[in-house]
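Yeah, one chain of the complex is gone here, protein chain that is, but the others are all in their spots.
On to chain A.
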Amino acid sequence: MSALLEVRNLTKHFPVRRGVLRRTVGHVQAVTDVSFDVHAGETLAVVGESGCGKSTIGRALLRLIAPTAGTVTLDGTEVTALPDPALREMRRHMQIIFQDPFGSLNPRMSVAETLAEPLLLHGLATSANVRQKVAELLETCGLQPWHAARFPHEFSGGQRQRVGVARALATRPRLIVCDEPVSALDVSVQAQIVNLLQDLQASFGIAYVFISHDLAVVRHMADRVAVVYLGRVVEEAPTATLFATPRHPYTRSLIAAAPRPDPGLRSDRQPVRGDLPSALAPPPGCAFHPRCPMAEARCRTERPALRAVGGTSVACHFAEAVAESTTPAERPPSDRLRRRLDILQAARESREDPHA
């Protein structure tokens, strides 16, 4: 079975122009040679640090920015080759949820207008039944019917994001790109939106491309994860495999850097050294080598290609070695921690005593 979304060698380089004559002095290589598949009803997470090109991938998928090279095929239609009117029609099948619930809704349009717009535009409702369809949409996304008359500034962040989800859902798309949909929300609201997205996926079989830097959410949401570093996919694997045996040193550092509510692991952090190199002049060879703890001479000259290693595709010369050197996630608690835990345990027992 072929995939719902096929991305092949997607590349986006932004020209940098300077001076009076606006001459091109270089290119920001935001996204280079990105390929992946997403099946119907599946969630692919795209993770990476700020500025690595995650959002550019999402926007290039939907042709909100025109890719420099490569193809995007949705359900057998090559999106990257569509002329403008056909592309506008195609947008019915691919939607986006934005990060910022405060900036992504038109402040001058009521919720009813915002939600009616895609329905009427794509002929999914008539002026006679649009009110009812909007009400259904609101209910699906956990809002009340009277919210339709309100304007975005009258909502909380979480409610606005629900409106954003409802708008994306209005046309019953096959694919929704979620561009950090929960990172602007606080944790309790995050959980609500994540659950809403999962419920909608279960009911409508939507495929998500879930762009995020929050590994905890990704672990919860995604079926597969693609790790992006400086515009390239460096590792792609099923979620469980990726978190259990990360095969790229960058993936390993990312997982190690994610906060985990376990005091025993505190001393175990090995954050990535240095900053993300400039996308204007990416390092030669493996782009990660200036920050990689395992870099050798070969990494400075030869770019590793994506290759399959035990169910994962990974771009590292030493992928096998990385997996072996992965530290076990669970370590026995340190002496000091054990002593504190003993004290806590004793305190709890002494408090329970009177009732015993």
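Keep this in mind: a contact is a pair of C-beta atoms (placed from the backbone, for glycine too) under 8 Å apart; a residue touches a chain by one contact, two chains touch by 3 or more; residues count from 1.
As a convention for this text, contacts and distances are computed from a predicted model.
For the chain that does not appear here, its UniProt entry gives the protein name "Diguanylate cyclase", which is one of "5'-nucleotidase C-terminal domain-containing protein", "Diguanylate cyclase", "Membrane protein" or "Formate dehydrogenase subunit gamma".
For the chain missing from the display, the contacting residue among A:R108, A:R336 or A:R351 is A:R108, taking the whole complex into account.
Touching the chain that is not shown, out of A:K54, A:R91 or A:R174: A:R91 (per the contact rule at the top). When the whole complex is considered, the residue among A:Q159, A:S212 or A:T239 that touches the unshown chain is A:Q159. Those residues of chain A that touch the chain absent from the view are 59, 62, 64, 87-92, 95-96, 98-100, 103-109, 117-118, 121-122, 142-144, 146, 149-150, 153-154, 158-159, 162, 164, 167, 171, 192.
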